[in-house]
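One protein chain is absent from this view; the other protein chains keep their places.
Chains: A and B, in written order; residue numbering restarts at 1 for each.
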Amino acid sequence: MSVLAVFNTGVLSNALAAEAAADKVSDGFLLANSWWLPVMSFVGFWAILLLAKRINVKNAAAYMGIAVIGVQFAFAAGAVVQWQQRTAVVVEHAESQSAEGEAHSTASDTTEAETSDETHAESLGAIGAASGFSLGSEEGEVVKLRPSVERSVSWYRNGDTDIRIGTHVDGFAVAMLFVVAFISLTVHVFSREYLRTDSRITHYFAALSLFTGAMLWMVQSATTLGVLFGWELMGLCSFLLIGHWWEDRDNTDAALKAFFTTRIGDIGLLIGIVILFFAGGKTFDIAVINERALNGEIRQWLCFVAATCLFAGVIGKSAQFPLHTWLPDAMAGPTPASALIHAATMVVAGVYLVARLYGVFWSGFSIHAGGMNLGALVGSITLVMAALLAFVQTDIKKVLAYSTVSQLGYMVMGLAVGGWAGAIFHLVTHAFFKALLFQASGSIAHSGSHHSFEMERMGGLRKYMPVTFATFTAGYLALCGVFPMAGFWSKDEVLTAAKTNGYTWAFVAGSLGAFLTACYMTRTYTKTFFGENRLHLFHDDHDAQLVNTGHDAHTTHDVHVGHVGHEGAGGLEGAGGLEGAGGHEGAGGHDDHGPHESNIWITAPLAALAVMSTVVGLLQWPKFYAFEHFIANITFEETVIARWGSPEFNLTGVAIPSSILGLLGIAIGVVYFKVFNHDFGLVKRGGIFALVHKVLKNKYYLDHLWTGVVIGFVKGPLAKAAYWFNQQGLDGAVDTAGRTSVGVSRWVYRFIDQGTVDMFANGIGSTTNNLGSGLRKTQTGNVQNYAAIFIGAVGLAVLAIVLFI
Amino acid sequence: MVLNQFLFLSALLFCIGVYGVIVRKNAVLVLMSIELMVNAVNLNLVAFALYNDNVIGQVFALFAIAIAAAEVGVGLAIVLLIYRNRRNVDLGTLSEMKG
Partner (left out) sequence: MLAQNIVFSLLAVSMGLSALRMVTTKNVVHAALYLVIVLAGIAANYVLLAAEFVAVVQVLVYIGAIVVLFLFGIMLTRSRLGEDTDLDNDQRWVAAAVSVFLLGILGIALWRAFGRNPLDLTNSVARGASGENTNRVADSIFSDYLIAFEVASVLLLAALVGAVVVARRE
């Protein structure tokens, strides 16, 4: 209780201080009070959970959720404007450290000290930190940076250790806030229609609000502890939303799998945070940790250990090889939730972590050195591997899920090759176009294919669903990296970084990934929107299919209608029941069983996302690099800029070749999947292609590895191993080996064992025996005897200290 | 006053406590001797608080007192349990650990 009280008063005094200071310097009201964003979400969460069922409005939960996120979106958009208007302060590069520190402290006096005693003194110093890599920096060049807005309060103190909690709002954080708020808004609106008839819509929107709050908190948190808090809360929401339709065993299994798999990585994250806490001088402050990692106060090997541990968390959360297997399974959740959590925002938390603690990763992974490092390796493997897997999926959501894994690989690889701004830009553009693709697939399932995501049931939808088709096309082109869509710019920037920073293999993997992406997306695109509509082929087993896939809304209608009666409270129970019944009727509107366009609640978000997917890439138009300047912060200046300078758009070296690769991928895809209408006709002919297909179908047997080998090994290692050897036809070899060893053993027994070894062995045995029975007598079993010996020994130890020290 | 007069007194009490812990058969008496040792340590803490002119030692002593109270409670509960099972509290007979 009292801990809470201290916290509250801290917040209060902080707010007062900020208010008093607001008159003096315009710090950006929204920037200074960005902690309201998560607070709004958490309030919304409780309000939806407790009140939504008591309001006699149909789908009150949805409207409450939309209202909250609407306000938050306006807030975030305002924050973007305020950040853009914020005055940049001169940052001089590494000529003399003392002068630099001076300049910064004056800068901070005018801009950041208004939160006076609550502000972090050290974090200001972070701006003035010495650059670890002055070799590549332009000496004395004037760099302008917008200083971040810092707010923090003492969470608790224990002795000298002051655990603070607060926000650190810089351009990167503002960009993330905007992206999260935007995607979340579209998802909320989309869900209003998509889950209209779901009886647990209240819980759904509550979880969505909680998730949004957690993510909004994480991206602005100033401390690793705050990041961990948001991170774990998001994991919880992910679990809740994947298992939203828990009547189906598959869904709960998927939820558990996602939860446990990410948890494996989170152990590493926790260890890494603890290491950094002690290595960084007993602080959780990210700015301080970054600074100390870069100026060498945290030794390189320690950075490496910490970065590796944190990277385990990244591998879990951002679905990198080899822990990516949970993400495709997570598609069991409602599609808008998948769009928000498992495509656009939560899964980039790992990428965000690397970008935020870039100082640690920079020095830990020796990113400045070029060549190869752990992050680039994992990212490259992930992006190619997942792109290949996307080829053999028949479920459109699974294709998009593997595509997400692949694009996450891009981001991780981009960060690890020094493309800080590029990777973050890719994060942002990917959030828009992948959310778009997911929601478009949701629209198809909702209105075009009877709640199924099987591409076998689609085809020719461009005639029936023009808006969905047009918006999906925008997302498709963006993902394939076609000029001038968003993906072109961001993918290019990652590739440019890999190439110019000397990561040749990462560059090759990235280019290959771009080609593969274009190819498999063309397959999906053509199968979904072109050719004949195949839905009627499956008309007869419609009901059976619903039971089998059980993926989506309306699947469990009869269960739900029964449920509402239980869940409704008091007099409103009847209303809830009516709502369920009405929803059922609404679903009955699909009785014509023909594909048709979704309504405005679905198409409006799609249109908004399509516009963003198209224009957001232009932010990085060469020469202006508006996005890069927007997000640039001190860590970026001290690492990438200091080492390589600002990354330049590379027309002939990267842009044109990668565009050609992308277009080639599309062309091959069209020829192979559309013109010849082959879906793996080649495969059916056998040989190497069939083998590849089988391996891909089985997801490289990674799931088998985890459940079969790893878990099985724990369960019954010997039996399994023996069986496996037996089955592999190694009998003969084993037999021969056995016979040989028997012969050898006989010889050894006769001449060596009996002769010499025995003597030693027996000697050792009897000595041990005698010693044991001697020592046994000292174990009297009397506690006081032990106490006497113990205290006497302590006395001897003190004597030794007195004598020798 | 010098610091060492308190420290010596504390050391004396501590060593007498050690003697009691080793030599007493009755479990309750052993617990009492342990309390004697704890008090000797507390005296040290408070003496150092004055010596360093801060209150950390006093705070620590207060925590030690609170924890000693908990320890005595649990300790006596265990002694009662032993008594109930064996009808005596003689530590000499508790020799299940004999090797």
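Simple rule for what comes next: a residue touches a chain if its C-beta (ideal position, glycine included) is under 8 Å from a C-beta of that chain, and two chains touch if they have at least 3 such contacts.
These figures come from a predicted structure and were not determined experimentally.
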It is residues of chain B that touch the chain not shown, namely 1-9, 11-20, 22-29, 31-33, 35-36, 39, 42-43, 46-47, 49-51, 53, 55-56, 58-59, 61-63, 65-74, 76-81, 83-84, 88-89, 91-92
Provide the residue numbers of chain A that touch the chain removed from this figure. 2-3, 6, 156-159, 782, 784-785, 788, 791-792, 794-795, 798-799, 801-802
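In this text, only the chains that are shown with their structure count from here on.
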Distance between the CA centroids of chain A and chain B (whole Å) is 53
Counting only contacts in the complex, chain A reaches chain B at residues 775-784, 787-788, 791
Mind pulling up the chain B residues that touch chain A in the complex? 18, 21-24, 30, 91-92, 94-99
